[in-house]
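Once you've had a glance at the structure underneath, I'll fire off some questions.
What you see is the complex with one protein chain gone and the rest in place.
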Amino acid sequence: MYIINYIKTVFSTVRSMLVGMRRTGYYFTHHKEIITEQYPDNRDTLKMADRFKGEVVMPHDEKNEHRCTGCTACELACPNGTIKVITKFDITPEGKKKKAIDKLVYHLELCTMCNLCIVACPSDAIKMAQTFEHSVFDRNELTKVLNNPGSKIMDGVE
Amino acid sequence: MYRTTEIISDGTKNPPLEGGEAGDFIINVGPQHPATHGVLHLVITLNGETIKKVEPHLGYIHRSIEKMCESLTYRQFIYVTSRMDYLSSHINNHACAMCVEKGMQIEVPARARVIRILMDELTRIASHELWLGAMAMDLGAFTPFFHTFREREMINEIMEDTCGARLTMNYMVPGGVMQDIHPDFQRKVKDFVKQFQRKIGEMDEIVTGNTIFQNRMKGVGIITREDAISFGCTGPVSRGSGVSSDTRKLFPYEGYENIEFDEVIETGCDSFARYMIRIREMQQSIRIIEQLIDNIPEGDFQAKTKAVLKLPKGDFFQRVETARGQFGVYIVSEGGTTPYRIKFRSPGFSNLSILDHIARGSKIGDLVAMMGTLDLVIPDIDR
Amino acid sequence: MFSLADISKTIDTWLRLHLNDTWTLVVEMVIAGVSVIGLFAVLGLVLVIMERKVSAWIQIRLGPNRVGPKGMFQSLADTVKLLVKEGLTPDGADKFLFNLAPLIAIVVAMLLMAPIAFAKNFQLWDMNIGVLYITAVSSIMVISVLMAGWASNNKYSLLGAMRSGAQIVSYELSAGLSIIAIVILTGSLSFNEIVQSQADGWWIFKGHIPVIIAFVIFIIAATAETNRAPFDLAEAESELTAGFHTEYSGMKFALFFLAEYVNVFIVCAIGATLFLGGWMPFHIGHWDAFNHVMDFIPSSMWFFGKTFFLIFLIMWFRWTFPRLRIDQLLNLEWKYLLPISMFNILLVTAMAILKWHF
Partner (left out) sequence: MTNEELKTTITGLLADASFEEGGEFLTVNVEAGAWKIFASHLRYDESLQFDFLTFCTGIDWKTHLTMVYHLDSYTYHHNIVVKVKLDAAKPEVETVSDIWQTANFHEREVYELFGVNFLHHPDLRLLILEDGWEGRNPLRKDFEDPVNMIKL
């Protein structure tokens, strides 16, 4: 009995090995199964998912106007202190003082892409961009000002 | 052997550990070691190849998330929990969201609940796929790692489409989910299910059926039923010892009670039983996904909630079943906008504590197999 | 027809024209030494890129594809990197032994090259005890591994070296026994005669099942002796980080690396010589036309083709199977391979006495 078991073990072992080798051999000969993406080479054709959270940006229209009212909802929503809203007071044509943003400072190095600021924004002034190549040589470059210089708030956004 | 003994017995250079004897062969596995998948530090006392004692040293990646959460609001603290068990980040977020909902008594819309379950199960599959590859790599077979990553990549793409991130999604918010599912979601999930069912058989050929694999895992790391319960093991680790511990069945949440699936239980108590549990659990997850993917109810994906969440005074506990076991969130509230104290009951922490118990008397190679089937994720242990 | 033997003969006659016998011998030895080193370098480069490509294709990857066409020069770039890297010697290490170990590894690999018949009438040294010489010299390999593990003063290295010692010593038994199977059939220890005896058919075809069993055992034992997966316990990446060469870096590591691949080549060359007919072309009975076509392929091509087929087989093992545990490894040898090969020797002896083979 021992001998029969012994021979059985040898054969089942060899069989299981061959089954595994058949599968790896299949992949060795079938190069169509390869799914590698050659990243820096396919940069032109690479399309990120449209909801991909790469960094926070503030879209401006062609008249260099944005939708940010400076309400600091994003600043409050942020868990890491990534966003800092610096406000100023504009003089409207009627001569009234109106609160507006001077700078919206965004620390990319602190951001965890949690999307809470985007959800919190009441006027849809900021959104997530799909860029992802954020490496820079100097850490200071990661601190960004989101509103363009000289930009104004869009008409009709309160 | 004189060098090794000399250094160990020399108290100034390398003091013997408590309970150690001069002449013990002590090896540091970790904090940087290929088998620990992170910064786990195990001090192993050896007698030849046989392990006499395993002593885990933790804290290399401890970020004190519990303390951090004390200064974050109930909306903000959820994203931090993705960084604990990063392989089942959805499920961690889910637990936190549910705990806040329990305190606030928010009714979650049916659509959001189904989306949450779908995401949970996809995460579970992704986590088990990674575990399968990593465990095969621990045992010395490099190929399955890449094969399992092919399927995991499909899940990651689904996550990327809907949640905007691949690993730390922060998709669950109190009251529902952050965004509605992507229009392609259902099609892609069905593609994935098809691909998964076509390819899971290959793992049987390369891994499960292989005699070397079976010999490496069978009879290794025996956890008896009593030990599994006493050491607080949950998830596949305890179910491999015949304990019915699936939180989805014991304390159903989020509508799991209405879904047909089997709790996978094996009675082998060894590494191979734990291995089979995870393989079969993936198939159960596929079963859940197949039931739900065509039946996502219409409606809101998020309940209307107040801008500022304030939990009433009291303590709230919510547990879920992650890929690694029972994950619990315990919030103590004083009525403010931030929690007074948060405790995360992480499955990896309890599962790790049994390692010393089961590793004694086995070989170094066995230790790797045991750590593989305990499925330790170090940030989950350290928090 | 391209033939290595012709080239060597031409060089020999030319040298004898211009120099006396002693100087001819000296110059020829230098040429042989340089060619062996050259072969080493080429083998290292080719086998590394081959391993990386094989593993990549098995793992549904592309593999190296940046340096040169299809990444063919990747291993060249790696060699340059290893050459310019600093070769550290740890503080607590036994410096002499630590630096000696990789040299021994590479010298042993070079010595093993001597009796191998690369092509028809092309052999460095046709000694009459070639097989014995190979089995004897290859045992020295374990000394270098033990030396490296011991001298590193690292616990991982020591464990790896001890494992390696246990492993190589035990697997040498069954490797030797399966080689003896062919020696019994041939009745000679000389590689040249072994190849000549296969002129009418390779041993694997005309030796029936016992020789096939011997061949399988030889391949398994050869994989184990060269410390390759599934028997890479001496390195055991996930257990002992890198085993006996944990502390090695730069060129010293490269020498171990090179020695590993050259050893793979050598055991596969021996396997090809003993079981697959060495440089003998593939002949079928009396199909003269077919046999003639086969003869037209240079004998060196046959030799390298067979060797690389076996190398591919060993690489295929490596990228399919998990590692064994140390006790299972020894079980496999002492409980399975050794009894089977001993029994097999009986069969082969009976076969040789009764002339059952073709």
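By written order: A, B and C. Residues from 1 in each chain.
Everything below uses one rule, namely that a contact is a pair of C-beta atoms (placed from the backbone, for glycine too) under 8 Å apart; a residue touches a chain by one contact, two chains touch by 3 or more.
All figures in this text were calculated on a predicted structure; none of them were measured in a lab.
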Query: Which shown chains does the chain we cannot see touch?
result: B
Statement: The one residue from B:D184, B:D227 or B:E263 touching the chain left out of view is B:D227
Task: Touching the absent chain in the whole complex: find that residue among B:V243, B:C269, B:L309 or B:A323.
output: B:V243
Query: Just one of B:S64, B:Q195 or B:T267 touches the chain that is missing; which is it?
result: B:S64
Query: Which positions on chain B touch the chain that was left off?
result: 57-59, 62, 64, 66-67, 102, 227, 229-232, 243-245, 250, 314-317, 319, 326, 328, 330, 332, 340-341, 343, 345, 349-350, 352-354, 357, 382
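Quick note on the criterion: only the chains that are shown with their structure count from here on.
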Query: Taking each chain's centre as the mean of its CA atoms, which one is farthest from the centre of chain A?
result: C
- request: Please work out which of A-C and B-C is bridged by more C-beta pairs in contact, and write that pair.
  value: B-C
- line: Distance between the CA centroids of chain A and chain B (whole Å) is 25
Message: Can you work out the whole-Å distance between the CA centroids of chain A and chain C?
response: 51
Field: chain B and chain C: spacing of chain centres that average the CA atoms, whole Å
entry: 44
- prompt: Which chain A residues reach two or more other chains?
  reply: 17, 20, 23-24, 27, 35
- prompt: What are the residue numbers in chain C that touch two or more other chains?
  reply: 58-61, 319-321
- prompt: Mind pulling up the chain A residues that touch chain C in the complex?
  reply: 10, 17, 20-21, 23-25, 27-28, 31, 33-36, 38
Residues on chain B engaged by chain C in the complex (per definition of touch): 3-4, 25-27, 33-35, 49, 136-143, 145-147, 150, 206, 210, 212-213, 215-216, 363-368
Query: Inside the complex, what are the residues of chain B that reach chain A?
result: 72, 75-77, 79-80, 143, 147, 150, 153, 157, 160-165, 168, 170, 173, 178-179, 182, 202, 205-206, 209-212
